[in-house]
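The structure appears right after this line, and notes come after that.
All protein chains but one are shown at their positions in the complex.
We call the chains A, B, C, D and E, going by the order they appear; numbering starts again at 1 in every chain.
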Amino acid sequence: MNIDLLEAIRTNLLAPPALFFALGLVAALVKSDLKFPEPLYVAMTIYLLAAIGFKGGVSMAVAGIATLWLPLLAAMLLGAAIPLWCYPILRRVGGFSPVDAASVAAHYGSVSAVTFTVAVNFLEQVKLPFEPYAAAFLAVMESPAIIVGIVLGKLALARSVASSGASGANGTNRDAGTLGATLKGALHEACFGRSVLLLVGTLLIGFACGKRGLESTAGFFVVPFHGILALFLLELGTVAGRRLGELRKVGLFLLGFGVVMPLLHAAVGVMVGSAAGLSAGGSMLLGTLAASASYIAAPAAMRLSLPEANPTLSLTAALAITFPFNVMLGIPLCFAFTEWWFAAT
Amino acid sequence: MNIDLLEAIRTNLLAPPALFFALGLVAALVKSDLKFPEPLYVAMTIYLLAAIGFKGGVSMAVAGIATLWLPLLAAMLLGAAIPLWCYPILRRVGGFSPVDAASVAAHYGSVSAVTFTVAVNFLEQVKLPFEPYAAAFLAVMESPAIIVGIVLGKLALARSVASSGASGANGTNRDAGTLGATLKGALHEACFGRSVLLLVGTLLIGFACGKRGLESTAGFFVVPFHGILALFLLELGTVAGRRLGELRKVGLFLLGFGVVMPLLHAAVGVMVGSAAGLSAGGSMLLGTLAASASYIAAPAAMRLSLPEANPTLSLTAALAITFPFNVMLGIPLCFAFTEWWFAAT
Amino acid sequence: MNIDLLEAIRTNLLAPPALFFALGLVAALVKSDLKFPEPLYVAMTIYLLAAIGFKGGVSMAVAGIATLWLPLLAAMLLGAAIPLWCYPILRRVGGFSPVDAASVAAHYGSVSAVTFTVAVNFLEQVKLPFEPYAAAFLAVMESPAIIVGIVLGKLALARSVASSGASGANGTNRDAGTLGATLKGALHEACFGRSVLLLVGTLLIGFACGKRGLESTAGFFVVPFHGILALFLLELGTVAGRRLGELRKVGLFLLGFGVVMPLLHAAVGVMVGSAAGLSAGGSMLLGTLAASASYIAAPAAMRLSLPEANPTLSLTAALAITFPFNVMLGIPLCFAFTEWWFAAT
Amino acid sequence: MPQHEMKLVTIICEALAREVVRRLLLEVGARGHTLFAVEGRGDQGDRSGEMLELSNLQFEVIVPPTVAATLLERLERDYFPKYAMVVYESDVRVRRPAKF
Amino acid sequence: MPQHEMKLVTIICEALAREVVRRLLLEVGARGHTLFAVEGRGDQGDRSGEMLELSNLQFEVIVPPTVAATLLERLERDYFPKYAMVVYESDVRVRRPAKF
Partner (left out) sequence: MPQHEMKLVTIICEALAREVVRRLLLEVGARGHTLFAVEGRGDQGDRSGEMLELSNLQFEVIVPPTVAATLLERLERDYFPKYAMVVYESDVRVRRPAKF
């Protein structure tokens, strides 16, 4: 088992995704002027989300709804539940303010598409089969945690306004008075924000046009996929590397949180997956999703609907702690746990 | 026949291009923050034009000039002729000012490369063969209508200055006095504007290096082509969708014009094509080109050479009415008409 | 032999790279509005460097270090030596100021990745085999000449300050006083500048993950490579074409220098390659590298570490004289020389 | 034609505040605005502009003095505490005051 | 070294007017200019900047007061009626007046 784990780590670290990510980290650390222009970052994000969604949708069409609903429901509930235990931990153990706790909790309940894709890549390398429609888990797990997090934060704000009485500035009055309006905005953002819309939209497109649609477009959505992922990780490496300096600001607690919670969530995800009838590969992917933290959908939604939260905390945790950890070590660890769990049960 | 038409519409609507376009429309309508950065738009335009031109040129080299000249001449004349009937319709029926009529007429005589490519995609799906050098029609049809439109507009401006006497401001004097200079500028823009230059240039490159040049570059110009087209349609969907609000401003007449004229032009194009000896597939593509309206070459030329025309009218008509109509319904309708015409003759 | 040379030139000029480059030149000369957005330029640069490096690294893993060290050392020394003879020529024959001579010399000792790639393309066309790890020459030749050039320039500046006595402004004092600091900065830029970092970094990645890493990513790093190169040359053609106007400013001497030195360096490179035991193809690539002039790594390093040098001189020479010359004629000439040299020895 | 005094209000803010600022500008009655992506450094660290989450926007709004005052008031009260933001005002002259 | 008063003329216009404005600047004698792509909202609707046809440019030109006056005159007479455009002038100080 130990050998297996080391072997899994080695396989992961010597594959292009982790190596390109490491190069990006190095580039940032030596203060190289290597920098991807923002449009290229956006282009790669759009490409990856569209390719993941589209191929996932085609696989959904092949698998049929009957097979899908239970794992999908499980994934959604898992995403919504994660903030419920992250919030109290962040409040009590971490001493975070209510809005900051709510925001970080939302980021960790939501998911990272790139982490998911690196895990898929890893499974292909170690040749462990998985449900090809797993991208649908990714799609349904982005939003629920965001909504839960915003509700938690808004309730806390409303409580604090109520307890401090009419706190003078009508700004806060308005904030508290329009919980409904904010939630409508949050719901809109959580459903129609660019990453959710792209992923869900292309999933539906793939579902609608099936295998035939993929045949004509595989030259774009399949052939260059792994290489583009590698290049994207190079870029994320430079971004994460440049944020390492922020680690001092966020404190030791968040550093620990950003490493321990993914391990815990991975285990929970694998167990939920196996309970919902997924294969070992599919459960491992659900575990990885649970372990991952969002740095696209969640930040955008939080800045819009819960701007009182400090974005440095959540973004640094998601991008500079949890993301590198998962891409480097979290994925092989999750894999090893999956092997063990499926052998044990 | 009816069944065939419905089947054709279904085939078109369930293929990736139309579905991605629809997703873009939805994204705009729900006010998602999904937005393609301009450099990505430019990159995809350059890619599509270069790939279309290059592959068309290679096919021209294979077919030989002898086969080509008649259909090319027919396509050019058709493009130049379309503004001649659009202009009076826009003036008399639509009540447009002379410059606005001239500008819209130019847009509808010129062509849309993306509409053409969706039609090619459709023909491949329904397995109707077509002349592989058809991209050359696209290349020769971009400019003639633009020149005709500018001449129409400038003549009208000169007339109005003449009739109103020396109208005081020397600005207008200069405008009228330098018809020649303007036409030179217009000719330059019509021949060397970025889309014409790219298309004609890569056509010549393809022609010069033939099959061998395509072999080494097919991995870029052929393999990902359909997928990139789909992604580009997603972007065009968001752009068109955001312009739907302008429909109120342009009036009902233009809405009708933008749907009826493409149908008419499609029919004329198919008939011209079959008269020039093209196959059913080739005629259908010529019909689609005639039906399409330009939203790249024509706007740029008009703003430079006929800035008195209101760009909102022509761009909204081309981009938010005719383009979506063609991509969704116009292409299968044109196909059905072609089938009927070739069966009848 | 003569026939062979003409045939080589024809092969080169009728292949996509040269033709796309020519189209770019034409676009610039007719003042077309065709323009690539900067992010697209950066994206293509990143892609090309990463692909070249990664594939080169995989080939290095296959070849093994034992085979590599001698040719690599030869390439490095060659790069470092070139400025040593360019500098006096530029000073005495060209009458350049010391800093300008040092800067131009550094550009010509360093290398151009695109020129290298066009040469690789050419060798594939004429089916002359070459060492697949040749990209490593490119990687090791970028920096040495830059360092040498900066040292030459700084020494000259120090001398001129010394000879002119305490020249008043403490600006110059500081410049001279901190030769060490500047060299540290220059070394940093020469080793971690974006192009060097990308090339060397991906080389190491390729070396680390070997054939297996290439398998999963070949769809991106191999399949579209030649087509993207062609498109990039189109862009470089527009850039070079727009700089042709600067030729007047740089004078006849530099024009001659930019054509004659590449021929000379090509010959030296081929001879060094064959002496180091490379095949004809590998020697030809080393010749092309020696002949090429840097327009990415060198300008960035010079503006940082030797800002007193006039960037118009070096950039115009590298980009508007030597690059077009090599891409069009230099490569087939170098090939013909290689054939002759390997036949003669 | 004579020139007319207007105020140019420049707002540099985190990119994710785009919609929030847009809405505020409509609310206080700015007839138009211009915006573009920028990078920056400030008390909240480096915003290097690679991803939206780490980018800044610069809004430039020409408004009559009274609107400028309201806009600055609102920004200071409601948005300075929540968003990374730098705001300044300067004097400009336009030809068509009716446009603003 | 003392500072010298100059005028900064800012021209926000539709992207397709690029060449037209460039030529005008040369004509009135501006020694240089700076430009960049912007998005905007105005009387002619949203210009969201995804495609050239829907983009704006911002020109910034530093000129002596007399050139500024001519430039504004010409813009108002010949270009305001034809192009979507916002123009304003402000006061700046430079060190090397001979450059402008």
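Note that in this section contacts are C-beta pairs under 8 Å (C-beta built on N, C-alpha and C of every residue); 3 or more make two chains touch, one makes a residue touch a chain.
This one's a predicted model, so the numbers in the text were calculated from it and none came from an experiment.
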> Which chains here touch the chain that is missing from view?
Replying inline: C, D, E
> In the complete complex, which positions of chain E touch the hidden chain?
Replying inline: 1, 3, 6, 8, 22, 31-36, 62, 90-96, 99
> For chain D, which residues lie in contact with the unshown chain of the complex?
Replying inline: 10, 12, 36-43, 56, 58, 72, 76, 80, 86-91
>> I need the residue numbers on chain C that touch the omitted chain, in ascending order.
In response: 35-38, 41-42, 169, 171, 235, 238-239, 242, 245-246, 295-296, 299-300, 303-304, 307-308, 311-312, 315
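Please note the rule applied: only the chains that are shown with their structure count from here on.
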> Can you list every chain in contact with both chain A and chain E?
Replying inline: B, D
> Looking at CA centres, what chain is most distant from chain C?
Replying inline: D
> Since chain D and chain E are copies that touch, is their contact same (over half of the numbers shared) or different (under half)?
Replying inline: different
>> Using the stated contact rule, I'd like to know whether B-E or B-C comes out ahead in C-beta pair count.
In response: B-C
> Taking each chain's centre as the mean of its CA atoms, how far is chain A from chain B in angstrom?
Replying inline: 42
>> I'd like the Å distance between the centres of chain A and chain D, where a centre is the mean of that chain's Cα atoms.
In response: 33
> Tell me, which residues of chain E touch at least two other chains?
Replying inline: 19, 37
>> Using the touch definition from the top, which residues of chain B touch two or more other chains?
In response: 33, 35-39, 42-43, 223-224, 300
> Could you list each pair of chains that touch, in label order?
Replying inline: A-B, A-C, A-D, B-C, B-E, D-E
